[in-house]
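Input: one structure, supplied below.
One chain of protein is taken out of this complex; the other chains stay put.
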């Protein structure tokens, strides 16, 4: 057991998998010699050498194309897209090429690779470097989508992603890189498609992801203390596959669902969960399903405005308390 | 009044706006001399000449970039992205550049343009030329998103889109190009953000878009005839802005909501509507909200498989009848 | 006498010459058959023929070795057949039947036959140039000796992915050969009207530090020789090549296209340079008898007839295929 930062967890996770499997290779911009702009790949180049850890030109399409071509012919690449916003410059590979390969070829080819990317806000980088794009990726058939909230999940889910035989988008939250958590020693391998109940509760279910998880937990404590509301908090962790069983099970118990989403409102990931619950758990519901999201706006750079845009504990508390108590 | 095809409606709509405003220009691949691969721009080149109707290289990023740069400096371009699937090769402009321009510049600049694109399935083109990507565009703050289901709506909504001062994505459905409808003579201008109740009903609300509208209407007739269910059918027409008033009003009356979506399941446009209704109209609901969508898969090329994938009248009837009658 | 002379300094050799002809004929026959099948309304969806461009696929088909990988486009029937893929699998896929290469799930624009090194046909312009880089990178990384060939058209040189792939392949010195089939048109627009240089690929090679290679794409011998050199260079670790092959498609862009945009006489001029016509004469110049030529043509037609019959008899795929192979486990489950 040791305390590790989310950033160092990324390094440990990639190391663990590269040590295990020589077919795991890693490429991206400024990731090798420089160790990455978020310093989340420091030491990999020194450890695994220039053939396995490679710097690329500013060519996101070539990066993902190369990863895909290598994956379909035998390697298991990990490709970095520095900021998740840049998924838009290579979206053809994410939406049209990788996820459709197995289907279009009737299973002749598969695409076992991981795209890891710096997602999310909180660092005052403005509208083009702060987006939460988990919903861009959740909507594409054939992809798997992961977004860990803690160092231990970073390692376990990265390992699971690298070992998975499908294209997996791995959303690392930029604002979490410096956060720390306890991590057991030795190999860590988790399971995709499993949500985690981080706080058991009886009155309502709060589903959160990535940076929103700690805020949901904080809100739950305040709700219990100040409002007598005992909330169950679920970290979704994996949007695809989606652990609907855990979510539906919780709602069956609490009768109320709230989502806390960093992505902007329209078709944020919570919309899908809300629609599943409104269908399959309708008779369990004791009241409206409420989504707490970033408003449907681009993100401002100014710190006070950015803080205002993202859901935080007080907004979560205020909203849930109002909905539940009146 | 004259009968016009959806295809010819596109031509008439663009003509109407180009005649009205000299700042309206049109560009795309094979759109000018050849009249477009869907023949939906035939005659525009001859009518408005080589300066206003321009063929481009296969450079979607340059097409949208040029449209954006022209829009922010005074023109009102219409840009064609031939198949909506290709939005993925220029998604940076759709997701990161155009929709954030006004916000990032604190209103110093606006981006009045229309991206028209051939969306949807039914033509046996396979996984990379048949997608319904209305949900890709609905989730982006700052965009407006339109998808007409009839020739008259094509004209009215295209006119509204061209006159709007924001970037508007105009989804034309490939499988509807050859369908016909009555169109009044003279100028036609509609309003974005307005849904249409195409069939009044009392028992449930069916919300549909584009090619799914006629199938929903067909289903409603069968439901009335064979199952004694009187469904209200709403053509959303515009996903952003979204006419929530009409939808909520209908649900308040019927107490039941069904969506019929051509896009694949996860984060299809209906998920947002379902989540809004499950929040704001929860107490109006008499039963589960059910989404009828294409399964969450890439699209097959084979005709019998493609037909099986898309929601059709019988699937809609079967589903709604089962849900409503026990 | 002339014949002998030619025959003696024949660098290609009888066997390969016959194979080059056989492939061109088989591609031509199969695609003409595909065209007939449209007319009988037995082919749904779209389809893009390479009539007139067969020499390129054939030249590379003979130059590439088993285990080499190829990537092509929606206009990929020729390249798929050129690697040895059975005609039935190709026509079956065009007809969207259960005997198609992908059992009708992919369709004519996505022909794939991994066992023949055909690593897919890609229908969104540009992407597969980048993907081909990855295949070549894998060979380089694992020390495998196969090379990757990537076929695309003139219009594709104007999209961003072309630029990224070419620079990337050179910087990483990848064993990949980029083959631009310049048939003078994108869909309906002449490439000359939308391109800053006369030769969309050759005139850009220098931008990637590559030699300028511009060849007659209608002469299978020229293609075979150029392909062989580029393949050898790639195999020996010499890095990528970019080859522009001048050619012409006899038919429209796709089944939907009557190709009215072509100036009068252009097609006729190119028909005189029909690669099959050229190569039939070539065989004769090398002293190959009419009987051998007839035998090749007869055998090709027999295969295509046989394949056609099998396709007409083939059922559509079972409906459970609809949700198969979305994920690598064979299923489509996105939830528990």
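Structure notes:
Per-chain residue numbering starts at 1, and chain names A, B and C are given in the order in which the chains are listed.
Assume contacts are C-beta pairs under 8 Å (C-beta built on N, C-alpha and C of every residue); 3 or more make two chains touch, one makes a residue touch a chain.
Keep in mind it's a predicted model, so treat the numbers as computed, not measured.
For the chain left out of this panel, the touching residue among C:195, C:300 or C:323 is C:195. Considering the whole complex, the residue from C:17, C:48, C:163 or C:280 that touches the absent chain is C:163. Residue-wise, the contact with the chain that is not shown comes from B:93, picked out of B:6, B:93 or B:170. Considering the complete assembly, subunit A touches the hidden chain via residues 29-30, 33-34, 37, 55-61, 85-86, 88-89, 123-129, 265-266, 295-298, 300-305, 308-309.
Hidden from this view is one chain, which touches subunit B at 25, 51-52, 54, 56-57, 59-62, 64-75, 77, 92-93, 96-97, 101-112, 141-142, 144, 164-166, 193, 240-245, 276.
Residues 126, 158-164, 166-167, 170-171, 193-197, 203-204, 206-210 of subunit C touch the missing chain (whole complex, contact as defined above).
One rule holds for everything that comes next: only the chains that are shown with their structure count from here on.
Distance from the subunit B centre to the subunit C centre is 36 Å, each centre being the mean of its Cα atoms. Separating the centre of subunit A from that of subunit C, both taken as means of CA atoms, is a distance of 41 Å.
Among all residues of subunit B, those that touch two or more other chains are 85-86, 88-89, 126-128, 266, 296-298, 300. The residues of subunit C that reach two or more other chains are 103, 105-106, 110, 122, 124, 126-127, 160-161, 321, 326, 332, 334, listed in rising order.
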